[in-house]
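Apart from one protein chain that is not included, each protein chain of the complex appears where it belongs.
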C-alpha cells in the first residue's frame, strides 16, 4: 500500500518560504500570482495490505512525526499498489 | 484559479530526508515501512481564470523555478476556486 | 471579527490575566469601562512580562552604574564603553514557554528577539550565546524539546549570520514541564551613535518597518506569564514562526537607515509588539501617540484593532522618522524588500489613540499605561536551608577511575560538542576562543582588542541557598572571564523562577537578587540589562531557581587570550584560590 501525505501550514501561520517564492516568481516576470504556500509531500510505502489498518498507521505516523500538528495540517491518500 | 504542485525527487536521486524519516519511523516502533520519499507541495493562487493559460503559466513556473528538473519531477493539479 | 464594544465580564478580565483589583485600577484611571482593544492594551502592558510588577522593587536594588556604563537597564539593551570610541551592547532574554510549546520556533524567535534588541540600538551583532535547561534526559518529551530548541537556535543564528559561541546546557526533572531557553546577544557600535527609544518632537511620523502583521501569538505575552496546566497543549496556534531571512534584511536596512540620519527614535516590536513599542516610545518622550491601523501592513484579511495591537508577529520595528528624510528612508527599505509604512504621528496630548476604519478604538493616558502599572511587594519567606548531607551516608567509591569515567559521561558533564557543532561559531572570522572553553573570545573588528563572553548559574546552589547561589553565579562569570585573560566589564541577567505569588518562591527570588547585588557591588561589576521570567511552573511545581548571568569582559589584545588546553608536557600544574 502506498500513502501520499500532504503536510500544509495551518491558516494564518507565517510561511516565509511561500513568501520568498512569491517574490521570486514576481521578479521572474510572472504576473497575477496572488499567493504561494509551501508544504511537504511525503510518500510512504507500507507492507500492510489492509486499507483500514494502513490508514490508521499512517494517521499515527503523521501525528507522531510527519506533521508538526502545532502549526501544520495533514491530508492522507491511500493507493493500492 | 488555484494550482497544487507536487515536486518529487526523481528515481535514483538520493533522498536524505526520506531516509531519515524512514529511520525515525522505525525507531518510533512503526513496522512494515518499506520506503519513504519526501518532496514538496506548493499551492499557488493565480488571478488567471482561463484554465489553459493558467496551466501553461504554472508549467513555466515549475520549469523555471519551482522544480530543479535535474533531480526533480513535478505534477500539477488545477482547481477552479 | 471581534467587536470592540463587547461587555467586559469578569471572565474576560480573567482571560486577559488581570486580577479584579487590577481591573478596578483601570476603571479608576480612565473613569469608564474600557473597550475590548483597551482591555487588550492594559493586559499587555500590565502583565508580569512587560510590567515587572512582582520584580521591580527588587531589581531597583541592583547596582547598575559604573565608569564604563553608557546605558543601564531601561532600554532595549545595556551599553558599555570599551574604549577607542566603541561600545558593546548586550542583553539576555528568555523564551521559555513558547519553546516548550513549539521548541524549534519558540527558540528561534527567542534568538530573533534578542538580536533585534541589540541592533535596534545601532549595533551590529557580533556574538550570541544561550543558556538552556531541560527536563530529565529520560523524560518522554525531553529529546523532542532538546533537538527542536538546538535546531531552532542554530537555524536562526546561522542564517542571520552571527556566531553562536557559547552557553550552557543542563538537565533536571524540575524542568520537565518547563524548559528554559535564555538567549544572549551582543553587538558593536560607535559609542556616539547609539539609538534610543525615546520619541522626540511633536507631529513627527511614526513608521512601521519590517515584516507584515499577522495573527501570530495573540496573547503570547499573557501566556508567557500564566502558569501552565494540563491543557497547555491546546494553546498551540499562538506560536510565532521565525524568519531569520527577513531579520537579516531588517538588520542591514536598519543599519543603513541609521547611518542616513533619518532615525529619531526606534524600538523593536517584541511581546505585544505594537502596543508596548508605541507606548514606550511615547511615554519616554513625554509625548502622545496616534496610530491609524488602516495603514499597518497586514498579512491576513480582516484584522481587528484588538488583534493588531496584540499581534506578536516577528521581525518588526517602530521608529520616529525625521520627515525631511522620508524618501531616502523609504528607498532603503524598498531596496531590502521590506515594508515601510507611516502609520501615525507623535502628539502633544499624552494620549495613546488608536484608530481603525476611521473610528477611535482606544484612547488612553499614555504615561499611566506604564507608570500606573501595578507594582507588588509580594510577601516572601526565606527558604529553609537543607540539612547538610551526612558524609557517612555516601559510601566511598571503590575505584576513582571508574567514577571519573561515569562522571564525564553524565548528561550535565559530558561534552556539548553535539550542541555547538550545530551552531555556526566561526562566521565573521573573529572567533578567537570558540565554544568549549571557560569563556568565548572574539576579536573586536580587526583587533587588537578582544571581548570575552560567558553565561553561568548553578540552580542547585540557588535552591540550597538563594543568596549564596546568586553570588556564586556572578563569581563564576567573573572567574570565567578572568580565566581567559579578560577584564570583567558588566553583566546582564535572566531571572527564571516559579510562581512569585508563593512566598517561598518569592523568597528564592529575593535571595538570589540580593546575592547577585552583593557580588556585583563587591566586584564593581554592574548589571546593565536583564529579563525576568516568572511563573515557570507546571501543575503547581516550580523549576529550580535559575538566575542566569551573562557577563562580558575586555582584552586589550586578543592575542593574550588564554585557553584551557595544557600546552606542553612536563609543565607544572598549579592550583590557585582557597
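Note that the chains are named A, B and C in the order they appear, and that numbering of residues resets to 1 at the start of each chain.
Criterion: contacts are C-beta pairs under 8 Å (C-beta built on N, C-alpha and C of every residue); 3 or more make two chains touch, one makes a residue touch a chain.
Basically, contacts and distances are computed from a predicted model.
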{"item": "Per UniProt, the name of the complex member that is left out, chosen from \"Phosphoribosylformylglycinamidine synthase subunit PurQ\", \"Succinate dehydrogenase subunit C\", \"ABC transporter substrate-binding protein\" or \"phosphoenolpyruvate--glycerone phosphotransferase\"", "value": "\"Phosphoribosylformylglycinamidine synthase subunit PurQ\""}
{"item": "Option touching the unshown chain, where C:23, C:58, C:453 or C:558 are the choices", "value": "C:558"}
{"item": "Selected from C:432, C:490, C:505 or C:528 as touching the chain missing from the view", "value": "C:432"}
{"item": "Selected from A:8, A:38 or A:68 as touching the chain missing from the view", "value": "A:38"}
{"item": "Omitted-chain contact residue, chosen from A:28, A:47 or A:75", "value": "A:28"}
{"item": "Residues of subunit C in contact with the chain not shown", "value": "151, 154-155, 158-161, 243-246, 248-249, 336-337, 420-432, 443, 446, 558"}
{"item": "Absent-chain interface as seen on subunit B, which is shown", "value": "12-17, 19-20, 40, 64-66, 68, 70-71"}
{"item": "Touching residues on subunit A - with respect to the absent chain", "value": "16-17, 20-21, 24, 27-28, 38"}
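Just so it is clear, only the chains that are shown with their structure count from here on.
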{"item": "Centre distance in Å when subunit A and subunit B are each reduced to the mean of their C-alpha atoms", "value": "9"}
{"item": "Inter-chain centre distance, subunit B versus subunit C - centres from mean C-alpha coordinates, in Å", "value": "39"}
{"item": "Euclidean distance of C-alpha centroids - subunit A vs subunit C, Å", "value": "34"}
{"item": "Interfacial residue positions of subunit A with respect to subunit C in the complex", "value": "10, 12-16, 19-20, 23, 68-71"}
{"item": "Sites on subunit C touched by subunit A in the complex", "value": "101-102, 104-105, 211, 214-216, 236-237, 239-241, 243, 245-246, 299-300, 313-314, 337"}
{"item": "Subunit B partner contacts - residues on subunit A that touch it in the complex", "value": "6-8, 18, 21, 24-25, 28, 30-48, 57, 60-61, 64-66"}
